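One structure follows; several queries about it will come next.
Excluded from the complex is one protein chain; the other protein chains are retained at their positions.
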Amino acid sequence: MAEAHKSEFSNPLVNWIDTRLPIFTMMQKEYGTFPTPKNFNYFWNFGALATVSLVIMIVTGIFLAMNYQPNAQLAFDSVQHIMRDVNYGWLIRYIHQNGASMFFITVYIHIFRGMYYGSYKSPRELLWMLGVVILLLMMATAFMGYVLPWGQMSYWGATVITNLFSAFPIVGKPIVTFLWGGYSVSNPTLNRFFSLHYLLPFVLVGVVFLHVAALHVVGSNNPLGIDVKSPQDTVPFHPYYTVKDSVGLCVFFLVYAILVFFAPNFLGDVNNFIPANPLQTPADIVPEWYLLPYYAILRSVPNKLLGVCMMFGSILILFVLPWLDTSKVRSARFRPIYRQIIWVWLAAVIVLGVCGAHKPEGIWVVLARIGTLYYFLHFLVILPILGKLERPLPLPESISRPVIVGGGPMPSGATAKPMEKA
Amino acid sequence: MADSSTAVVHHTGHPDVTKRDFLKLITGASAAIGTAAVAWAFIDYMNPAKDVLALSSVEVDLTPIVAGQGITVLWQGKPIFVRHRTEKEIKEAEDVRMSQLIEPQPDSQRVKPGHAQWIVLIGICTHLGCVPLGNKPTDPRGDWGGWFCPCHGSQYDTSGRVRHGPAPANLGLPPYAFESDTKVKLG
Partner (left out) sequence: MGIMRSSLVAIALTALAAPALAQEEAPTPPSQHWSFQGPFGSLDLASAQRGFQVYSEVCSVCHSLEYLHYRDLRGIGLSADQIKAIAASVTVPQGLDDNGDPKEGPATPADQFKVPYPLPNPLQIGVTHTNEKADRAAHNGALPPDLTLIVNARENGPNYVYAVLTGYADAPASFKLMEGMNYNKFFPGHQIAMPQPLHDDQVTYADGTKATVEQMSHDVVTFLAWAANPEMVQRKQMGWRWVLFFLVMAGLTYAVKRKVWADVH
């Protein structure tokens, strides 16, 4: 194939570049004419919103790093310097600080959308698993970023989370010392966390690229969960979904702006306004809201090692979700029981989150245990069995003809229609 | 499924086309304004911060500087040459014919009235930003008795005017004022 690529762009410069490096053709194909199911609802905005969040975090982060000092003596002061003396420093820092929350909320909704509409099912298993990798990377990045202001909660959060690894027999203690680069969370820890906090977002960009690449091979799922049958089922990505994503983006920015300008510290912790003090632990150590459910799972188990394993397991279990869910029907719309219990699962996660914010005593322990139990029950027992027992509703013939007119002859086997070929 | 790239929705001769284009124009313009506003915050972020701006003035005590010698002080991160000129040096600087200068400027414009013995200069060569020699007693001062830049051989006279290239312009003058006969405030 020595033949040169023939570009069809009329602008001579674009054409010249595109003939030699067809990036414009690629953009046109992947984001311009890319055939996309025409029945997306607004929940399909959240992938784009998450991408925008990542870009915002990287840009604001690069700027913050111009004035931040990753040194235990200077870190807290340098953040105050950014907030008080650097032009618009407060704005860029508050965008970054609250951006973490905005990023997680969009990604959590994005994940829930995937679960509700069965987007993880064949042929999108790998796409889903790459998404779980993204979630793990986000958590690591967010955790290390939270340490950087070097306030009390930064310091003690780092201490508690790194100590999780001490649960592992024999290797535990050496691992923790290794992570710290010392015998406690200290300057070397802060320094390496800064380095990694700067690195990981770019790794994230790489995995996001793979995530999108995989999506563009298998194509998007849609609210009906059925495959695209014909060109009538799709619209080109641009302008249809670029404009629809723009609507969502404006609403996203509206919420974001309210947070940044009117309640910038609402989601933060008051203890982080006190410089790190290795001699005094705050009364309650809690992670940021987006990690609370996992924290509750950790604390709900009396055994330290088991608690750590359950906590990590609660995320890792998502990797095998495509095989735990045995139902052939993707969208919850056509799964009368699943569409109920998925809300129970979400409620369990929220209950866990609330438990994570409270001291582990009294009712909160009981609730956290119930929540944890249900969380795993959902994945390990309910989903595998439900797929076999549940009787799905009849699936529509195609996206273009979603409504099945009553009385019409149902295609035979529609009720238990197997996975369409990809 | 990725192959089904032929999907195009046709919409020709729709009556709303012009209205839609106008809407798009407003939307695009508004988005551009918003983007520019955000971009400004990021640009301004890199300008000098308030603490830097606040430290923009320095006071210099002149009493220890004897005639014929100079000191270098740091002001806004730049070396500032303060030299106590002798009568001879002042006369040399004042008597130079303008036609001999690369950037003609009388000495009287480069000192404060009544304080001709004090020359205050930004000690940065106007060629490529090196710090010229000549402020320490042991330094070479060049053929005109002022300053000599070791990087590319530019030479300045006792008024800080360039006399020999490659520097294109005279040494800069910082904003300063005499608070008393023995005290100068830079900035």
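Worth pointing out:
As written, the chains take the letters A and B, and residue 1 is the first residue of each chain.
As a convention for this text, contacts are C-beta pairs under 8 Å (C-beta built on N, C-alpha and C of every residue); 3 or more make two chains touch, one makes a residue touch a chain.
Just so it is clear, the model here is predicted, and its values are computed rather than measured.
Contact with the chain that does not appear here is found for just one residue of A:Asn11, A:Ser230 or A:Asn265, A:Asn265.
When the omitted chain is restored, the residue from A:Met27, A:Val171, A:Val243 or A:Leu373 that touches it is A:Val243.
Although one chain is not drawn, the whole complex shows that of A:Leu74, A:Ile175 or A:Ile370 it is A:Leu74 that touches it.
Which of A:Phe9, A:Trp90 or A:Phe168 touches the hidden chain is settled by the complete complex: it is A:Trp90. The missing chain lies against chain A, touching residues 38, 41-43, 69, 73-74, 77-78, 80-81, 83-84, 90-91, 94, 105, 109, 112, 116, 235, 239-240, 243-244, 246-247, 249-251, 253-254, 257-258, 260-262, 264-267, 269-271, 273-274, 282-284, 286, 288-289, 292, 343, 346-347, 350, 353-354, 356-358. By the touch criterion stated above, the residues of chain B touching the omitted chain are 9, 11, 14, 16, 19-20, 23-24, 26-27, 30-31, 34, 50-51, 54-55.
In this text, only the chains that are shown with their structure count from here on.
If you average the Cα atoms of chain A and of chain B, the two centres end up 48 Å apart.
Across the interface of their complex, chain A is touched by residues 1-2, 4-9, 41-42, 44-47, 49-52 of chain B.
Across the complex, chain B is touched by residues 29, 33-35, 59, 63, 66-67, 81, 84-89, 91-92, 216-219, 227-228, 230-236, 240, 422 of chain A.
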